[in-house]
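This structure is in structure tokens; I'll ask about it shortly.
Shown here: the complex without one of its protein chains, the others still in place.
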Amino acid sequence: MSKQTDKIMVLEDKDLESLFDCLKSMKYKLLGPSVYHGAIIYDEIENAEDLPRGYSDQQDGGKYRLLKNETSARFDYVVGQHSWKKYLFPPEKTLFEAKRNKEGFEISETNEPLTPMAFIGVRPCELAAIGVLDRVMMEGPYQDLFYTHARKKLFMVVVNCTCPSGTCFCASMGTGPRAESGFDLALTEVVDNHQHYYLVEYGSPEGHEIFRKLPLKQASTEQMNRKHELLGSASQKMGRTLNTENLENILMLNFENPRWDMVAERCLSCGNCTLVCPTCFCINIKDTTSLDGQKAVRRREWDSCFTLDHSYISGGSIRISAMARYRQWMTHKLATWTQQYGVSGCVGCGRCITWCPVGIDITEEARAIRKIHKDKTKD
Amino acid sequence: MATDQKNNHSKTPFFDPMLPRSFRIVRFQQETAETFSIELKPVSGQKEFFFEPGQFNMLYVFGTGEIPISVSGDPTKPEVLIHTIRAVGNVTRSMNNLKVGDSIGVRGPFGASWPIKAAEGNDVIIVTGGIGLAPLRPVIYHMLAHREKFGKIVLLCGTRTPKDIIFHKELEKWYAGAELEVHITVDTALPSWRGNVGVVTTLIGKAHFDHSRCTAMVCGPEIMMHFTVQELQKRGVDNKNIHVSMERNMQCGIGLCGHCQIGPRIVCKDGPVFCYEEIKGVFTKREF
Partner (left out) sequence: MKLESLAKILKEHPFLEGLEQHHLDFITGCASNVVFKKNEFLFRAGDPGNLFYFIREGQVVVEIYIPGKGPTEIQSRGKGDVTGWAWLIPPYRSTFDVRAAELTRAIVLDGTCLREKMETEHDLGFILMKRFAALIAERLEATRIQLLDIYGDRSKK
């Protein structure tokens, strides 16, 4: 048998529970998709049966619908409003507690023991998003200590996407629908003619360790081809596309473009896009004190560049208009992020489009500005 | 960027950059009605506080909050840490009410520094507006301690009225001495003021320095820096030799909270001192 086949083998759906057993025996906390109030969210799960079976989603600008059908597929939907960043980068975190003493005050760090986590069902775009956050949190001159700690102990079971949704554009961003590397295990689900199996591959020594313990079978050529077919056609079924060629320059050269004002008229500055985006990482530092002034706490909370306060300095905010704040978000995500971290901040998951109450579409805005730029430079 | 403009986190050790170190106020000096200087010493641990001129600390007032303030002391005297602060908000006003013996949390030093190494051998022109003199005072101390390494040194200070002038005694000393050329100007004054009246940019033409071989360091309100840079350019100073200190909303000080960006530049990490060549046009881009 060829070496490649050994790296990718078949796991029957009925044996999926063995993966859960393996991870549980290694004391991982299992986190995966769940259905909650009509959407796929991420939550703690125990068994393969907790995975939402027979669901698919319909997504578009400002629209999300979860549909139930009769298939046995466990991964026919894509991403909901949750992203995995909430586990590596909690929405609220206490940084330290302090108390007054004779010398002034003393600081104590709050460090809860961390249970290693296993994410089950990470989509390739989300894997890419975690890769982006890795650069932000771990590769600068200073690191986010909690993120680094949690990330080192993280086990990821990626699920390649065979059914992209209406706002997906991972193919344009080069992040999917198939994960090439960076995962511990990757599954591609195949439901065909009374067969239901996963093509499983490992991508790390930790992944290999579990791979060896699963009841895997050799993958036939037909099964391997099925995988390529499904993922190939998934690339063609993306709901959106984004032309990234020279996009960074085009956006920064069109800083005063009237298109920004058009978008601003619709944008509510609600910040939904930043909440659902898997790479947004702005945080607010909040200092509070007990009523008697003896104890103080510093906390960190997710923030959004859409708030007026985000750019506040003594005397006033720098970005006062909604236009300037939308522009900051989009130019950071698609342009300046690359200069800061070496990759685009956008992974093409489409969440910002789906969860925008007015359906503002980042791919449409980029397209419009590109067209204006082209017309301008042609003259 | 000049090679000395890097984070100096190798000499002053701290472990978690988000945890403040406790420092005690050993001296409190009211400079003007709304500006004050505090001298700090650590409660425990390493006694010296090493920093490069232009760097800042995040200063924490117990339970109230934390703000970024440039170090305004002498880098050649690391036994004392000095900060000069303007009381304009919640945290700074609480700080103004502190006394000798009270504690303040310190995180830092963070940020890129003034290009002192690159300035060696050149004439140096320093233009400050209001409290902008504070982040540049460490540069002056350093240059005076190594006077022979620099050409002519010119200091131009602008402020609103004579009552708003900070570091009076030192300015008088430097004005009277021969080591640097000092000019001070105010926007309005009473007749008892015997110095210049007018905006600080008007002093640039009168100062004596080699416009083609100089290092200019400018610090003050953004609009003052904008016009000062323009005036320097008019006089033939190259953008590569002009350095400014930018201010944005800095909360973490370590490049992770996302607030202090100016386009691709992260002010707490890549700045606050920037070579104007890198950020040219920043003053005219609205809401950037």
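The letters A and B name the chains in turn, as written, and every chain counts its residues from 1.
In this text, a contact is a pair of C-beta atoms (placed from the backbone, for glycine too) under 8 Å apart; a residue touches a chain by one contact, two chains touch by 3 or more.
None of the values given here were measured: they were computed from a predicted structure.
*Asks:* Who touches the missing chain here, B:P17, B:P75, B:P115 or B:G130?
*Replies:* B:G130
*Asks:* Specify the residue from the set B:S44, B:T76, B:T188 or B:S212 that touches the hidden chain.
*Replies:* B:T188
*Asks:* For the chain not shown, which residue from B:R160, B:H211, B:R235 or B:K280 touches it across the whole complex?
*Replies:* Touching the chain that is not displayed is residue B:R160.
*Asks:* Which of these touches the unseen chain: B:N196, B:T215 or B:N249?
*Replies:* Only one listed residue reaches the unshown chain, and that is B:N196.
*Asks:* On chain B, where is the contact patch with the chain that was removed from view?
*Replies:* Contact residues on chain B toward the absent chain are 34, 88-89, 129-130, 158-160, 164, 185, 187-191, 193-199, 201-202, 206, 220-221, 223-224, 227.
To be clear about the criterion, only the chains that are shown with their structure count from here on.
*Asks:* Once bound in the complex, which stretches of chain A touch chain B?
*Replies:* So the residues of chain A in touch with chain B come to 95-96, 98, 100, 103-107, 109, 136-137, 140-142, 144-145, 252, 255, 281-285, 287-290, 293, 295-296, 298, 303, 305, 310-315, 318-321, 323-324, 328, 331-332, 335-336, 339-340.
*Asks:* Note which residues of chain B are touching chain A in the complex, please.
*Replies:* The contact residues of chain B facing chain A are 7, 9, 16-20, 22, 24, 43, 60, 62-66, 88-89, 102-103, 105, 247-249, 251-252, 254-259, 261, 263-264, 266, 269, 285-288.
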